[in-house]
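Handing you a structure now.
Just one protein chain is left out here, and the rest sit where they should.
Up next, subunit A:
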Amino acid sequence: MTDRTENLLLALPGLLLLAVAFFVPIARMLALSVSGPDGVTLDHFARFLSDPFYLGVLWRTVRLAAVITLICALIGFPFAYIMARVGPRLRLWMVIAVILPLMTSVVIRTFGWMVLLGRSGLVPRILRDLGLADRGFGLMQTETAIVIGMVQVLLPFMTLSILGVISRLDRRLEEAARTMGCSFAATIRTVVLPLAMPGIVAGSLLVFTLSASSFVTPNLLGGTRIQVLAASIYKSVTQTLDWPFAAAQAVILFAGVLLVLIPYAKMTARRDG
């Protein structure tokens, strides 16, 4: 027996598991999405793509995911930079602070936000007391609520991805830039940021794909009126029992995420190379 066949034999159970647990469901989803009463049809896709309502849902999903990714990056980068540059003891606490929320279920954290953002919750009440909002103001069932909740849920993924890269950067590069007369802001912009790019890209990818496909938080914070694609798929499966249409929507979501993934992945590959 050659090494090659031996390796293949060893890998076989894993490959089989992958095939059964990953490729078969995806193949079935693809098959379902083009199945009609009389054989193969593209009607479900046509229905989605010709209906302004569903296009609106798709656009909202993409837009929210982009906004959430941007905010996560804006918060995550400075946070990760500070984490990488403080002493080891403080860094430990900061890492714990980032990871701790992950120990609680997303559902429970979302319920927490529901209490905070509701009409008589803490956040709208403070805004009202400060005179920044009127009496009937509430944040629940708005896109803002979704963004707030999702950023809190996904921030650790961004921070940790960036932290991994920044903590490996050579500090002497920054010191060199400063001795050459660079301001702090310019050092960050011209030295740290470009070098941290792979981490930011990886984090953004994670956050974007997770938020585009997330269901629980947008559904609970946005309510039934503000639908994202995942919620629309859920409704098609459980309420109208239109499984082929649900599969078509899932394929569109899948394709959309892939479309974002490919250029991003290429970008990081080039930078690493």
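Keep this in mind: a residue touches a chain if its C-beta (ideal position, glycine included) is under 8 Å from a C-beta of that chain, and two chains touch if they have at least 3 such contacts; residues count from 1.
The rule we apply is simple: contacts and distances are computed from a predicted model.
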(request) Identify the UniProt protein name of the omitted chain, choosing among "Spermidine/putrescine transport system substrate-binding protein", "Transcriptional repressor SdpR", "MaoC family dehydratase" or "CRISPR-associated protein Csm3". (result) "Spermidine/putrescine transport system substrate-binding protein"
(request) Pick out which of A:G36, A:G56 or A:P78 touches the chain that's been left out of the picture. (result) A:G56
(message) For a quick check of understanding: of A:T2, A:S50, A:T179 or A:T238, which residue touches the chain that isn't displayed?
(response) A:T238
(message) Among A:A65, A:I166, A:I226 or A:I252, exactly one should touch the missing chain; which is it?
(response) A:I226
(message) Contact with the hidden chain only, please: which subunit A residues?
(response) 53, 56-57, 114-115, 118-121, 136, 138, 140-141, 223-227, 235, 238-242
